[in-house]
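Every protein chain of the complex appears in place save one, which is left out.
Note that the chains are named A, B and C in the order they appear, and that numbering of residues resets to 1 at the start of each chain.
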């Protein structure tokens, strides 16, 4: 399969030609930069998206943890998260492919808003499928999509959340595949989506790798990123995968496209004679309230797919899943809607299986503390997703080494209400007293 | 006075020594870069603030208006607006001055949140004064400030809005002036605040000037920015003031500090022999619902201070004001809370008075259309403040010339509710149908 | 993957391994009893219901009714929580079945119990097949399917490119693995799939998902024309709901029609009042008559039910 035992194309036959077409376009435009596709992508991400994002030394966190903590500031990307890296790449690719219409699913609304703004920017008609329950919970994101000119299609089936929206988007795609591109929002789905999304997101790690060498004169000892579907994770990790003491990964074929895919990355790497610096890659999953699955209820009170999941096929790929013994997918849970997914990118599953990536979990409470700590100490309100990566700093120290890069995948303005509600329920060590000033 | 007939220091005697101290610090740190202050400021604005921000060619607006429209993307600054440029500069300056405490006022919350995040970043205790009415209207911003560790002090006097908050902050400052720095949020207030804030904000125009030369190979014919207090306006205009056919401005003393204040700007300017390119500077004020003042009610249904105001003293400076004949300040109005101020920066008043800056007005409805147009055509949801500058593109064409830079001073996520409400009241040409999906 | 037919016509390795309850064809004229059921009952009617909707006991009655009504092959859906290829009708049926607690164990016990004229196939998603057994492996499922007497497997999310492990297991246990041919399946892929047909080619009538429609799409005609050169049994599904559809499809060159959502609609409508079995039997008869009309070229419309 695409990544060791993981990946593949488990989709209805009707979609296979579209995946072949997409794979062809991926090879031509992304890998070979045909018609200057990647140049245009990078120019637009610079001018429209705000790249490069800074790598910021977090002074107060560094002091707290007595090591150098650097933050990769994806929260500063247009739209407030790394999501645009992928959405803009795919919408642009769809345009190069001659597609006339963009569809996407969204759960909490982050991928939907990123896709809607990319589609507006590139003048492509766009429809977003969103569960009715999510629509009611995330009204501001619905308005943002509408203001960007996207149609928002409510999905009323089932619980009206992400998984129904995905199913409905797949159905639209299966019907309109010839003229429509489905912008998948993470490094999931059938080949070539996991590679395509990874390559669009890998700008995160490419920038961070150059920035940390510039700032610290060396590679980091570890890179920490939260993992739901895994797009910010793979985006942060991809360029660092070969930075491994194990020579197997130093020439990992999954990274082979890099230098051709991205001429900016065609700088000489470390001198061949010197021992290769080793960078640990830590994927922080949502531990939710517990790591146990409730088989009877079909619920996992976590989204710790890499840490606790088992192999299976979901949404087009063989990967690790949260599932019951008989194969039914369970409902995952996390305080962070963006991590709340029962699957994970197949390449991450592969990198975990082969030992290159270390999966860890941070529970809801520790993530909330991570949120408050960054807000209070550094003046950056992180997304609840990113707060998991930040929460891990508190739980783990020495194994991270002296120089740590943490990916702040998005900003937390969208999470204020959730954080308030969840903070009130708990006695959080890092939370300020949030009076409501009722008046 | 500081700027021709405008500026000065109309404050209680108790504050005068603090202003002298601040002026001294401004000279030493900002102008002379003592102890590398400006270097540290620029480094932090890069790593923490996300500078430089892009200058983006707006493809679809350019097509619509049949001229080159470039957007200066201050909406991508950390916190979502240009406000951080100033807040971080002042908090850092306060630290260099040995102050122990930061206070600021806020109306809609933008300056308060920027100050709170700067204070968190620099580990300075921070208190924000905010009117009770504003607190109730802008709860998310209150939470953001609290999460950044700032105290938020509700001001219950009067109508509980910006002007009461300013008065209350002045009172705090008058009491605690020896150890406290008052971070004024715009190019207003007593000398040296208007210069200090302008210099911190002038990075907008400095970047834009270099970027447009890089992109278009020439200076723009005009720079368009909205004007409330005028910090984004002066920030966008300052570097362009000498780009004037009138030699008086080519050596405007108000710009004399530039090259010493900012070593990055010490590039050679246009060749002395060639005729100087002329850049029009257009300040777009909030026309509200009408340009007339209702003297009986003490209300101005606009905030068009430069266009319709008269000379007077408010909040420490001689400037243009919306006032009644007998000197009472009237309540201003704009659909955009950030423009809703009865005064304006004294330097802007001076530049208007001398003909260097052209003031124009855009009413609420045209601003709302500007908001929707940018959202829909370019995938950027602008602040309602910035939407005034964008609205002016629609109203004015040929006088702007072939190449136009528009300052998108902030993002509009904060304004979604207002826009929805105000859009529902009107039949707006550029608005999408915003269904609410009640469920 | 090679393009060759992996099961040459000359060999008949699997007939003897068939489940005991289904009547073996009198002569081993075809590779499989699935193919036989279509070829020998031309024009064939293939019926789908979701097992466990609204209960496994009901499903037993429904399957028997369809068998009586004239279905020549019956697809039994084993419900999966993420049915990405289904339209709203079958998705709802699957949700009802899951809420009723339908499990693979229960499904196989139902199949163990069933005695029908028509061979049975299981239609389910790949993960359900993978997870049957202690680890992710398709073989335990196939082994159990064979033991229960199923004749074949249809997996809507398993394209030919990913099918090797399951086909190997099916070959080993003498089950057909039915591939779907979509309107977008063309050129090399079409050749490759058609060369590997097992049982029959499931011709998807139109782009999109399952679901009853009011008419037969032009895509159906295009697909059948495209497939006419291949000498394999072709059954058309997706959107077939009436006898007249069946007639039109058979007339256009299909060997059979596949009906699912129209039957599930009947179950959803009559599930509570107990009349579903009779209605299903009548619907099967209508569809079979329609198919026969198409085969004989008669244009007469379906007579009103007495």
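The working rule: contacts are C-beta pairs under 8 Å (C-beta built on N, C-alpha and C of every residue); 3 or more make two chains touch, one makes a residue touch a chain.
Everything quoted here is computed from the prediction, not taken from an experiment.
Enquirer: What shown chains come into contact with the chain that's not displayed?
Expert: B
Enquirer: Which one, B:323, B:336, B:361 or B:376, makes contact with the chain that was left out?
Expert: With B:323, B:336, B:361 or B:376 as choices, the missing chain is touched by B:323.
Enquirer: Among the options B:12, B:247 or B:355, which residue touches the chain absent from this view?
Expert: Answer from the full complex: B:12 touches the omitted chain.
Enquirer: Which of these touches the unseen chain: B:76, B:91 or B:170?
Expert: B:170
Enquirer: What does the interface between chain B and the hidden chain look like in terms of residue numbers?
Expert: Touch set of chain B with respect to the missing chain: 8-18, 20, 157-158, 163, 166-167, 170-171, 174-178, 298, 310-316, 321, 323, 325-329.
In this section, only the chains that are shown with their structure count from here on.
Enquirer: What graph shape do the protein chains here make by touch: line, ring, star, complete or other?
Expert: Contact map by chain: line.
Enquirer: Based on Cα centres, what is the most central chain?
Expert: Going by the distance between chain centres and the overall C-alpha centre, it is A.
Enquirer: Look at all chain centres (mean of CA atoms) and spot the one farthest from the centre of chain B.
Expert: So the farthest one, by centre of C-alpha atoms, is C.
Enquirer: How big is the gap, in whole Å, between where the Cα atoms of chain A centre and where those of chain C centre?
Expert: Distance between chain centres, rounded to whole Å: 39 Å.
Enquirer: Hey, how far is the Cα centre of chain A from the one of chain B, in Å?
Expert: 35
Enquirer: For chain B versus chain C, what separation do you get between their C-alpha means, in angstrom?
Expert: 68
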